[in-house]
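Quick one: this structure, given as structure tokens, is what I'll be asking you about.
For this view, one protein chain was removed and the others were kept in their places.
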Amino acid sequence: MIRQLRQGFSKIYRGWGRRLGIGLPYIWLIIFFLLPFLIVLKISLSEPVLSQPPYSALTTFSDSMLQIKLNLSNYLLVSEDELYLDALMNSLKVALVSTLLCLLLGYPMAYTIATVQQRWRHILLMMIILPFWTSFLIRVYAWIGILKPQGILNNLLLSLGIIDEPLTILHTQLAVYIGIVYSYLPFMVLPLYANLAKLNQNLLEAAADLGARPVTSFLRITLPLSLPGIIAGSMLVFIPAVGEFVIPDLLGGPDSLMVGKLMWTEFFSNKDWPLASALALTILIILVVPFIAMQRLHQRYEDRDS
Amino acid sequence: MLKIEGKPLEAWQDPSARPYVQLQRVTRQYGDLYAVDNVSLDIYQGEFFSLLGSSGCGKSTLLRLLAGLEMPSSGRILIDGVDVTDVPPYLRPVNMMFQSYALFPHMSVENNIAFGLKQEKLPALEREQRIDQMLNLLHIESLRKRRPDQLSGGQKQRVALARSLAKLPKLLLLDEPLGALDKRLRENTQFELVNLQEKLGITFVTVTHDQEEAMTMSSRIAVMHEGQIRQVDTPSGIYEFPNSRFVAGFVGSINLFEGRVMQRIDDEVLIEGAEGEHYRMRSYQPLAIGLPVAVAVRPEKVRLSTDLADAPNRIRGKVQDIAYLGDVSIFHLLSASGHKIQMTLTNTRPITEQSLNWGEEVVIEWDADAGVVLTE
Partner (left out) sequence: MKWRNLIMGLVAFGYAFLYIPVMLLVIYSFNESRLVTVWGGFSFKWYGEVLKNESLLNAAWLSLRIATVNATFAVALGTLAAYSLNRYRRFRGRGGFELLLAAPLVMPDVIIGLSLLLLFVSLEQLIGWPPGRGFTTISIAHITFSLAYAAVVIRGRIGQLDPLLEEAAMDLGAKPFTVFLRITLPLLAPALISAWLLAFTLSLDDLVIASFVSGPGSTTLPMWIYSSVRLGVKPEVNALATLMLLFVVIIVLFSGRIFNRKR
């Protein structure tokens, strides 16, 4: 009898542990991550008004009639106004080019870390991770002092006699590229390293044994096998870069309008919450495809590993 | 199996003995896969019982069912007469030594051993005494303060054993206890394990895929295949009197000759093979005339014959291959009837004096009681 009670109790206990373990973080994310998007959707369909909060209600109840008014003008504006279209296209372009630059610089770094002696590997890897711990804002800020017309870079180049007058880099698209590559490089290197470190060196030896030169081995063995790492790293750079705000705001100029910054302006300066919401959802929809692709790939990769 | 005159009955031969562990029609299913399929088994107090089988045969699952780490899909498990089927592992009077030892990496050897004792709230003084006793028993006093990552494979094995013995369980489960050791260490440890078991009087149930290990250590062996127990017997019983073609082939090497029962002569049967050759074997089973059977003869029970006349159990063949193993040589012969036959001869003389050569014609034979007749 007592034993049965105890068993029953332990079953309930196990069930509760399970429910709590999954439920608590799940509910948190549903309330504070998923639900907000539904509210964004709702507000993007409303009209801006001068009140607190500054948007109209979707539903009104008058003369015993429930009226739902959906205002699509925000989306029409986003899809028709050149300002928004340009900002969207420019964001995608900047993110894409930055991703490629990160890959170009990050691949040799990850490859080197994965292949050097154990002793060096820890140090090099630590040096990639360390920037994660330092303030992103401050690291972007550091570039202002370097890039501005009387900044460190110009002073150096002038004193070396390489240039005669200061280069204009700050507040241009170039500065945005530098800032994004600089900030997101570790996000590219880490997944690449994780992938390349798992590469079985025997495969390369086998390829060499079968007569492949190093370059051929790299192109035919290493590169295809590291594809999951390349895709993961690229997504980790591309997706957040599209919506980046701090970098275009601090380093960019009038020619480098990005959609994240535009959203910020609509929200804080123009107080147009519905339009900002419509912009946010537009970015979200554009990013959903690469995000789902990344998840699927990750899932498949994990399944294969286990 | 036959009872040997004058020897006391072993527990499993005594119908009045109560089994210490009873598995009653136990099944463990994962989806469509039957890891353990309707297994019934009795294990008696003081036994050194081995579950033998290739990987994936369900032997580890069976062990985990005993430990309570898996729950059976159906069937009951009794330990010392008490139904423990639904009892969680931490309430069972059973301890287990895990295959990879599973020593807690963040605790010293001492604390690893103390862990189980703390769970049963043994007073500190007794706990210390028990730890000393265990360290002593396994000759690892000097490792007391070490951490698992500072131990060699053999040392880890001893600590794991000490930890699982510390609570003085009546039943100890060992999952491939010697699997991770190298060959020499394994052989030494085999005997030590048996001595320890006899000294402590604990019932051991081990899982192994190593026949030699099972043969050396066990009081009885259960041969498992595809979730089912194919035979339970003493090591010699399994080896000399396999109950099926599968068990005969799984444990050691075997020559199988297919045929049909022709005639019974007292306690021997006459069997005719497909090519008209005859075998005459001792058998106490009731065998119907015409029943398809297999004659199973171990290679070391086959000998060279000086008599060249045709007779049952006598085969003419040609040496196809010779494997020299030092103490013995294994000859692979091809008979006129197309059988491939293995014969093991002890090298009583230096190999240079070996008389049998590749390609040579020989006649071999065996005695009627040198093998068994298998119906399954």
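Quick notes on this structure:
Letters A and B name the chains as they come in the text, with residue numbers starting at 1 for each one.
Operating definition for what follows: contacts are C-beta pairs under 8 Å (C-beta built on N, C-alpha and C of every residue); 3 or more make two chains touch, one makes a residue touch a chain.
Everything numeric here is computed off the predicted structure, so don't read it as measured data.
Of A:175, A:192, A:257 or A:276, it is A:276 that touches the chain left out of the display.
In the complete assembly, the contact with the undisplayed chain comes from A:34, out of A:34, A:210 or A:289. The chain not shown here is touched by just one of B:13, B:40, B:100 or B:188, and that residue is B:100.
The chain not shown here touches chain A at positions 10, 13-14, 17-18, 20-22, 24-26, 28-30, 32-37, 39-40, 43, 53, 105-106, 108-109, 111-112, 124, 127-128, 130-139, 141-146, 148, 150-152, 155, 181-182, 185-186, 214-215, 235-236, 239-240, 242-246, 249-250, 260, 263-264, 267-268, 273, 276-277, 280, 283-284, 287, 291, 294-295, 298-299. Residues 67-69, 88-91, 94-96, 98-100, 102, 104-106, 115-116, 119-120, 163-164, 167 of chain B touch the missing chain (whole complex, contact as defined above).
Note that only the chains that are shown with their structure count from here on.
Chain A and chain B have CA centres that are 59 Å apart.
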